[in-house]
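Every protein chain of the complex appears in place save one, which is left out.
And then chain A:
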Amino acid sequence: MSVDFLHPGEGPAIDTNVSALEMRGIGKRFPGVVALDNVDFTLEPGKIHALMGENGAGKSTLIKIMAGVYGKDAGTVRMRGREVDIKSPRDSLKEGIKVVFQEIALISEFTVAENIFLEGYPIGRTGSIDWKKIRADSAALFNRIGFNVDPAARTGSLPVSQQQMVEIARALAHEARVVVMDEPTSSLTPNEVALLFTVIRRLASLGIAVVYVSHKLDEVFEIADTVTVLRDGRHISTKPIGEHTNDTLIQDMIGRRIDNLFPRQRGAAGSKVALSVEKLSTAKKLIDVSFEAHAGEVLGFFGLMGAGRTELAKAIVGYDPIISGTIMVDGRRLAPHDTRTGVRLGIGLLTEDRKSEGLMGELPVYQNASLASLGGFARLGFVDKAKEHQAVQDYVDRFRIKTPSLFQQIKNLSGGNQQKVLISRWLMRGLKVIVVDEPTRGIDVGAKSEIFALIDRLAGEGLAVVMMTSEMPELLGLADRIAVMCEGRLTAVMSREEATQEKILNAAIG
């Protein structure tokens, strides 16, 4: 009684009268935290159920319990009316629960085809792996879902977005009753998102229960039948999507009204040029990019996937090599072209990829914050710990960074708070220009508005903020001026007043 996406219609029809999955009174504690408290969550076959909530609301914990990654402390789980005991990922897979996690869960050295069948290799009569079937079936599967990738390619050589699609495809290769997708669109292009939605609807039409975890309201309104909101580990509401508006959904998620996501406090931007980039080109992407950023302004860069925003961000702070062009920070040339000089001149990058390029996850909050300015705390070549801690504490207070102590490992903080620590790292150093790349990626609504307020404040304090973003509301809400990129070129620069979504998109398409 399940659906094999490879051979639809071969199994008996799914009984739509019994819930696919019913979780009752689920509780889970971690040392010092109640992650889930008496949570109910029920999935109906053939329905797309959005699971929403801020970071720390308990979404991840709930789906990890479904996946068998965590055990539950209380409650019961029933699959189609039968109580099940899921103790490991293996148990969960056996019950037909497929979870596509946000982090890519593929073996990068394996071929795409092998990854598709990682959870269960087709076995020939002798007990050996049937490689022919693996290749043929994955090709057939890709064909069915309209996914154009070479099954023989080494997975690690694919761009992240395609790897994510491979993972989604994998969820369909075996019999599935419940498919869970955790923020599946975070690194997909608009085309891929459209394809993903088609696939999700197809899954639902085959009777599979789909859980869709996302921060993106517009996506949820587009795809979901039902929405469950969690907050602080508690179940807040479960409603048909039709009964929700943007406002009610946000209200459920954060427990208060957000009247304005983009509270502008700062005054008008100055006219002093803080960053001037002229005819910048890189080997891989950028072609003749020229612009200026002024002290006290937020200059927003918009572009579709692959437009070159991240490349630009990395090039102007001295991180990636350039082949021609000049970069002037506060009137002084960034030469030699390296991050050391960049930081000395006062330009820093808040990276898009916090985990691998920003955070030192195992290290405590204070060391993450003070990393770029240890020289400032040094006395006779030794770091003055007291001074260092005091400086970090100042920022923790100023930015209301939620951490149990300065000594907490930063990986245990929420995404929003991690981001604040990283911003502190650069401010402590005394920057003139800060480049922020997708500052709210993987950060939920409530924390987002805090990051926005922080960016607003940075500009208010006289920094030039160069913000790379793919989110239109963020761009229009925060930027004083908007620059648009397309395939490595700058295609338009406009003031906030003259900008419209249409103008921006037109320039982004080129």
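Please note the rule applied: contacts are C-beta pairs under 8 Å (C-beta built on N, C-alpha and C of every residue); 3 or more make two chains touch, one makes a residue touch a chain; residues count from 1.
In this section, contacts and distances are computed from a predicted model.
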item	value
Undepicted complex member, UniProt protein name, chosen from "D-galactarate dehydratase", "PadR family transcriptional regulator", "Phosphoribosylformylglycinamidine synthase subunit PurQ" or "Xylose transport system permease protein XylH"	"Xylose transport system permease protein XylH"
Options A:119, A:338 or A:487, residue touching the unrepresented chain	A:119
Of A:25, A:46 or A:89, the one touching the omitted chain in the full complex	A:89
Selected residue (touches chain absent from view) among A:153, A:476 or A:493	A:153
Residues belonging to chain A that touch the chain removed from view	67, 69, 88-90, 93-94, 99, 101, 105-110, 114, 118-121, 123, 127-129, 131, 146-150, 153, 156-157, 159, 162, 165, 191-192, 194-195, 198
